Each structure stands twice: as structure tokens, then as C-alpha cells.
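Working notes, structure below.
With one protein chain removed, the remaining protein chains of the complex are shown where they sit.
For clarity, chains are labelled A, B and C in written order, and residue numbers in each chain start from 1.
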């Protein structure tokens, strides 16, 4: 079951206008930069981007906004911390101008919504967000003496993930804190595309150390190790 | 943070009558046999046992039933496949005699209930069991055009888990298919006791290969590699 | 109900497994249930099919020989198995996330009864005398609901000569309307919105023979053939 694509351009070629695309990575760590660049080049429009942030530590996502490819963002930490830097960021400007629709979730709810989608769970009750703006429009329910919010699964059309090592069948091993959103996004995506730094033949991974079973991954593409400068503001 | 107990007897000593105890293992694989034996010796009564099966591939759980330590079993595959062998099993006899209360869940629902408890999720909607006896007494709800059942988190007082390798801080690495229920039961248990085959100092495990982060494990005890004969009927 | 049907000689369990194996497409992920389904693995060695073991393994290899037995490496039937290149391991919970999440292309399961609507009853035989909500559900309900395609591999009638392909299941259900294809020792039958379509019969049998041991009315395929291998 060889899932290898010749390059990032081929791997993202069929993403249509209006698609939802989950993009993994916590700021810099575990972010599939080459796939984001390829999506910017490919030019699909009216996208819904599902990712932690919309700019900080990830200038390539900014580029999608600058290109006006993004209709909606679903995220948990979209902006620069610094208000002054934020004022100059394409995402914050687009939100202020009403040109970019945005939904923000608590980080745990965000990743659990993706996890639920991959796991065939339609919805779940979480205590996070009770008594805050997050509860608006949501069912609130008591279990025991504690209140919980009903949150729905979130299933992206595509997921971009990153792995330190992977085999041609799509089994992936992550490295240190670069694992972050990758496993749950891989499982959630209808079509999951993995950017893999070290591509090996089946048998080249320790089966006990596969963090993302190949069944979740539809396309694999070998990429060079990106160079990040781990810093945000 | 040294969590090592001198032996299995000390590790289970405080389990009171009436406690709920989750016991990991898929038939033979990943089953913490020495802890089950210690519980039989310790003698706590009116227990609720939460485990895949109540006998097949696990004679030590039979012993708990023979000892009349078990009030209730929550499981997914409690009986021997063979009706004739089942007729002679302590669990099946106790159920028939009305001496052992039993709840049976689909395997995926069973493990997801434990996972929810460990993850602070109160309840979730699963499609499994709709239109079967499993749905009795449960809320049924449509999401999209599909029906789902509401299932509640299940939090055991104690969890017995097994690991091939572990460090003194409770980080655990599992081996092959012996991983099975161990990670989610470890997270679910209020007090999780790990039987560890190879005990190492902190730094002795590859951090990318820890399947059960130490935060979930309160007690660690070194055990010899049990001898299983992987066969059931 | 205890009316005895004529017993026809049909396929061996091994040939039933082969027939199922031929139904599987290359490039798919497949879960094999306990019993006859397990035998399917003997027929797909070398093919581009990845087997899932529900206890937490992908790309399960053949049964282990005596010298290869590793007690930490078993399948859902608790049989020692082997690795293949590209095997990987995960938790039970992840395994069922995968199953419910729709990642199994095919589940091959045994059954006690299958209805003409594709209802499946496979986890509890009331004859055993246990309460009706207690029995070995195991992974069957999740697999029946989660797999994209459900193939049943079972004997056509019970040892006692009773129908297993029925108008309505009298045994506790595993899931409603999930079965796509039934492979028995006597026939290959597809579950369609219009009813059960008899596509193939075992060598030497006629459509009438199969109908005589099947409770609901069968639709006979215009392309009816002998079971193909």
C-alpha cells in the first residue's frame, strides 16, 4: 500500500475551493510548512482553515490570508500576543474588517472536537467554557453537580500533518513536542496528507513507536527538514 | 517523585470493601496477573470489577469470583465462547444464580467510557448499540441523519495496569498488543497501580515511546514476567 | 421453528474463507472476526490487504509457529500471531476509534442470524439461557456499525437445521441494517434495498435448493453462477 506522492504540489493538487483544511503544529513545532506553501501556490479559495493559530510562528498561514484564500478560520490562539504586532497582522486586520469569519475554541475543546470526528463520536460534554462566551448557543447540562457544554465533532476535508519519520504505508513517528495536534488531525481528516522528514520502507519504524497508524494517512510526501526559529510575540 | 512500592501486597493493601477496580488486559496480553493474585489474597469484598472478560484467558479473575469478592462486573466479553465450558465457569454460574450483577458494553463503548473519565469528559454520543438491547434506558439522539446513544464516563477507584518497561516516576512503555486497555485504564483510575516487568531509573525510557505518562500512575511495583499460554475457548 | 431443513453439502469452512478473500479489494483495511472469518487470513498472504486486530494492531501477520510465539503478540482470538513489515501497535481505545471512525473498509464477521433487511444478530444465543442483555458483545457491535462494508461468513443453517437467514431476527441484535454480503457454505447473497439477491450457489445446488433453507424470499440474480473462486 504505497501512499507516496512525488511532491507537495501533487499532494495538494485536488483541494477544491471551499474545502476545510486542518493544519497541525503548535506555533513552530510539528507544522507542515511545505504543504502550506504548496496550498498558497495552488490557490484554492474560500477555504476553512482549522489550526491552532493564524499567523504567530507561522508566516505561511499569513500568506494564505494575504492571498484571500481563507473564508473562515477555526482556531484557539489566532493572534499575536502583542496588540501592536497584531494590529499589523493580516489575520487580525481581516477579522477587524469583517473579511474573515472566525470561530475560537478553548485548546482542549478544539483538539477534542477533532479527536471525536476521527473516533466516530458525534459529540461530547466538556466542563471547559461553562459561564463564558464559549457557552453561547450551546447546550449546557449537569452531570453530577457539575455543568458541562455539548460540543460537536469537527471533521475536516483535508488534514496536513508533519512527522519526523514515516514509512511508505503512512505509519508516522513524531519527535518530542512536534507531536502536538498531528495524531488527532490525521485521524480527523477525510484525506490526510503527511509531510515526512525521513521516509523509510515498511519495517523501518518500531511498531511500538508509531504515533499515527497508517490507516489514517492517505498521502505521504517526503520533505526536507524545515528550519524554524522558535519564537513568537 | 518515586512511586515504587516494595511489592504487590503493599500496593493493593488499602483497597477497601466496595471499591471499583479496573483490570487491564485483552485475554492474556497485558494483564497484571500479580496484582490480581494480590487482590485475591488481600480479600476485599463487594468489589466492582471493570475488565474485558471475567474468566477466559484469566483464571485469576475467576478466583476473585470463587472467593465471593465480586459484587458486580462491568465488562464486554465476560464468558467463555463455548457454552459447555461456560456452564462450568464461576462467573457464568454466579450470573445465572443471580449472585453477580453484570453490565455488558460493546468493546469500543467500554473503553471510551474509561477514556472519557480520564479525560474529564462527562459523556459522549456513540453510534454503537443503536437498535440493540444496549440502548435500553439510554438517551438516543440524532446528529445529522444518524442516531447515537449517550454513554457516561466510568471512573474506577483503582486501576491495575501492566507494562513491559517503566521508570520509578510511573512513566510506562507497553509492548506490542499488550498495550490494549492499559493507557485508558491508567488515566481513568483514581489510584492506578502499575505492575512493571522492567523497572528503570528516570531517563531509562525513550520519552517518545512512553505510552502511559507517569502523571496517571500513583504506584509502581516491579514484577517478574508472567507466563501466559495465549489460548482461549 | 424446530422444523428441520434438508442438509445440503456445500463449501468447507476453508473454501468459504477463500470466497470471502476474493471479495476483498487490494488496498483495503480489513478486520476479521472470530471463527470462520479468521480463516480468511490464510488466503490473503502476499496481497495488498492490511488486517487490523481489534486489540490494537495493524498489519497483523500469519499465526505464529511454535518457535515464534510471543505472549505479548496475539490477535483478537487470543492466538499468537506474527508481525509484518509496517506492523504497528496502539491502544484498544484507538483501535475502536479507528473502527467507529469509519477506517475499516471491510469487517468480516460471523453471525447467528441475518435478516433480509441486513440486520445482524451475532453476540447472544438465547439458548444459552443467560439474561438477554448479557453476553459476549466484544467488538462486534462497533465493527458492525463502523465498517464501511460488512461481510458475514457463516453456515447457511444451524446444526439443528434452523434458518439463519431470516425475515426478522429473533436473537438479540448486533446492529440494524448493516450487512452487505452473506457468504455461506451454500450461497453468496447480497443484501439490497429490494431484498436478498442470490448471486452464487455452491456447486451442484440450484436456486430452489438455497431458497428451501432460507426463510425470506430470495431474488434470483439473472447472472446466477456457481460460487466463483
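The rule is simple: a residue touches a chain if its C-beta (ideal position, glycine included) is under 8 Å from a C-beta of that chain, and two chains touch if they have at least 3 such contacts.
Values in this document were obtained by computation on a predicted structure and should not be read as measured data.
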{"item": "Contacts of the hidden chain among displayed chains", "value": "A, B"}
{"item": "On chain A, residues whose C-beta touches the chain left out of the figure", "value": "26-30, 56-57, 76-79, 81, 83, 86, 92, 95-96, 102, 104-109, 111-112, 114-115, 126-134, 136, 164, 174-184, 211, 227-228, 230-232"}
{"item": "For chain B, the residues touching the chain missing from this view", "value": "1, 115, 117-121, 167, 169, 171, 187, 201-203, 205, 207-208, 210, 213-216"}
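Following the convention adopted for this analysis, only the chains that are shown with their structure count from here on.
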{"item": "Pairwise touch network: line, ring, star, complete, or other", "value": "complete"}
{"item": "Interface with the most contact pairs, given as the two chains involved", "value": "B-C"}
{"item": "Approximate Å spacing (C-alpha centroids) for the pair chain B, chain C", "value": "28"}
{"item": "Rounded Å distance, chain A centre to chain C centre (Cα mean)", "value": "37"}
{"item": "Distance from chain B to chain A - Cα centre to Cα centre, in angstrom", "value": "33"}
{"item": "Overlap residues in chain B, where contacts from two or more other chains coincide", "value": "112, 126-127, 174-176, 179, 211"}
{"item": "Two or more partner chains touched - positions in chain C", "value": "57, 89-90, 96-97, 99-100, 146"}
